[in-house]
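Every protein chain but one is kept in place in this view of the complex.
This part shows chain A:
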Amino acid sequence: TGVMPSKKIQLFYHRNYYILKYIKIENFHFELFLFIFWKKCDLHKLEEGPPLQAVLTREEGLQYYRTMQTIRRMELKADQLYKQKIIRGFCHLYDGQEACAVGIETGINLSDHLITAYRAHGYTLTRGGTVREIMAELTGRRGGIAKGKGGSMHMYTKHFYGGNGIVGAQVPLGAGVALACKYLGNNEICVCLYGDGAANQGQIFETYNMASLWKLPCIFICENNKYGMGTSVERAAASTDYYKRGDFIPGLRLDGMDVLCVREATKFAAEHCRSGKGPILMELQTYRYHGHSMSDPGVSYRTREEIQEVRSKSDPISMLKDRMLSNNMASVEELKEIDVEVRKEIEDAAQFATTDPEPPLDDLCNHIFYNDPPMEVRGTNPWTKLKSVS
């Protein structure tokens, strides 16, 4: 947009960050590198935290924006389909928390491992699932990522172990994955997520103990969205400093609504694990706009004003958008174009998810055992013998 000098450095204050802007011209293309300084994360048993600056390239910014927007629109579409009764059962939506999923993924590699609880649609996407597969799984169709047999809480991709319905059970599983990484010596790590509600589970403390004892390369991440179903953190936890609950495990607490914060912290944590220092704990302070699930309106235990305030002041997508626009990293039209593309992708996926046929009844008894010869399964009555293949 017009002629720019070859170098320009500006320093100004935005919210609680300092922004150092550096603009460079190369071959008539604008490349914008944004250096951001923010306040230190809260640290527990750590001398230093993640670096206080991050480089965001234009390309990265657009990619993060697109992914977060995709998750947002996908979740809102799921809300719509649920109200139309096309999605049934449990549906735990992730809108508001997009910066966590996107930030974490950009801090690790696809060859690393990740496991989370039931609010998993965002992670299924960042871990390689497509919107089509995810939505078709929600509507219970054969094109779903788990062929319609898992549903909202049981989606899997390569190196993504779900999607787990039992609160807290995924944490020992994640440490087990980390044990396998250490055992096989492949320099991979496991990111193991849980919420503020799960943080009080006994098996999580059992896992902290073993992960620390055996120096497992495991990043424990508590997504603190301030409510465990309808119970606020103050009513559930004697100590709400979730990043300290690992006791002997070093921890950090940071703003989970800022995708760059999350990315840098994840990189820092990944480095910690890969260097053999053992596990580390991150608490991401975030927020969910929807209730706990689609059967929870989400306003009986919190005020609409609170939700509105977060939406207007801390929305992760708006934050990234403002940052990019106010620093000329992208134009309004470009971002609008991305919005349109995302909307189209979601529409197509929803179309697929509502028209794809349900799984065939022949599939009912399949996938009981892996690598086994076909077997018979008793049906609902003694005369019905159903076939099961691996």
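Keep this in mind: a contact is a pair of C-beta atoms (placed from the backbone, for glycine too) under 8 Å apart; a residue touches a chain by one contact, two chains touch by 3 or more; residues count from 1.
In this section, contacts and distances are computed from a predicted model.
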(request) Between "Myotubularin related protein 8", "Histidine-containing phosphotransfer protein", "Pyruvate dehydrogenase E1 component subunit beta" or "Serine-threonine kinase receptor-associated protein", choose the name on the UniProt record of the chain that's been left out. (result) "Pyruvate dehydrogenase E1 component subunit beta"
(request) Check the options A:H113, A:R132, A:R245 or A:H272 and report the residue that touches the missing chain. (result) A:H113
(message) Touching the hidden chain in the complete assembly: which of A:L46, A:L62 or A:L173 does that?
(response) A:L173
(request) Give the residue, chosen from A:L213, A:V299 or A:V340, that touches the chain omitted from the document. (result) A:L213
(message) Tell me which of A:K149, A:K215, A:R274 or A:R311 is the one touching the absent chain.
(response) A:K149
(message) Under the stated touch rule, tell me which residues of chain A contact the chain that is not displayed.
(response) 113, 115, 146-150, 154, 156-157, 161-162, 164-166, 169, 171-181, 183-184, 190, 202-203, 206-207, 209-210, 213-214, 366-372, 375, 377, 382, 390
